[in-house]
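In what follows, a single structure is set out as structure tokens and then discussed.
Note that one protein chain is taken out, while the other chains of the complex remain in position.
Now for chain A:
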Amino acid sequence: MAKTKSAMRRKETMYGYIFVMPWIVGFLAFTAGPLLFSLFASFTNYNITSQMDFVGAENYQGLFTEDGLFWTSLWNTLYYVLFSVPLTTIGAIFLSALLNQDVPGIRVFRTLYYLPAVLSGVGVYLLWMQLLDPGTGMINLILGWFGIDGPNWLFDPAWTKPSLIFMKLWSVGGAMLLYLASMQGVSKTLYEAAEIDGANTFRQFFHITLPMITPVIFFDVVTSLIGGFQIFQEAYVMSSNGEGGPANSLLFYNLYMWRQAFENFNMGYAMAMSWILFIIVFILTMINLKLAPRWVHYEGGDNR
């Protein structure tokens, strides 16, 4: 009896492996393979076509000690992540709290606010470039009605990164949907009990809603942090001649890496850059995971 059971379990395990096999093979061939190759090539002067000589840690050393643009690009990216992650998270929570109300026509609003998340890519960036145009754009026109002399947005280095962050705030619909779903899942009995105890709406929000959605906040923070470090397209499309201008204010890490890889053909150097970014993101994600138990609340909570 026991024997057949373990045989069956073994068989099932085997089936499991068989089913995930395409993924495993794909992962080894198309993800792990290139990943290890890039680690190796980051210690060479690989230029894609004709050379690949071992140069030791020269790429890394050059990046840290001789390359001013490396630090500029890292700073720009950190700036962007530092502001965009908290702002988009708060924005999405705020929006979903509003859209969680029971008012007539709420579905129309939900659709409207989700719509920007459906649109994506270069079309949206071009649209925003027109909206943000200092002379003829709609945003400065509307600011003008209130007597505000709008900034030069994408032409003023102090405003270029805030411009992109505003643009990101416009498309928080995707994260909003997650928060909304999770808010709808919060048990009504908790609110009823709080109401009987005399808690007002704000206290209910901060003491019931927020703790109950912390798992989703955690997920959102981790993924948007990683996504934030990968910012590339926005700068490539929206900066003057795709170089990261004006005055290098939109030279993000990945844009500089791309330039090194495909304009200078310093592929080994670019791969070293990608590993530095990988390590930064890895450390930040580890910190996030370590801090999570302090503030993320899982229902059924056995402290996990």
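Operating definition for what follows: a contact is a pair of C-beta atoms (placed from the backbone, for glycine too) under 8 Å apart; a residue touches a chain by one contact, two chains touch by 3 or more; residues count from 1.
Keep in mind that, in the parts below, contacts and distances are computed from a predicted model.
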Chain not displayed: protein name in its UniProt record ("CxxC motif-containing protein", "Pyruvate ferredoxin oxidoreductase", "Anti-sigma-K factor RskA" or "ABC transporter substrate-binding protein"): "ABC transporter substrate-binding protein"
Missing-chain contacts mapped onto chain A: 11, 14, 17-18, 21-22, 25-26, 29-30, 47-50, 62, 66, 68-69, 133-136, 152, 155-157, 243, 245-248, 251, 259-260, 262-265
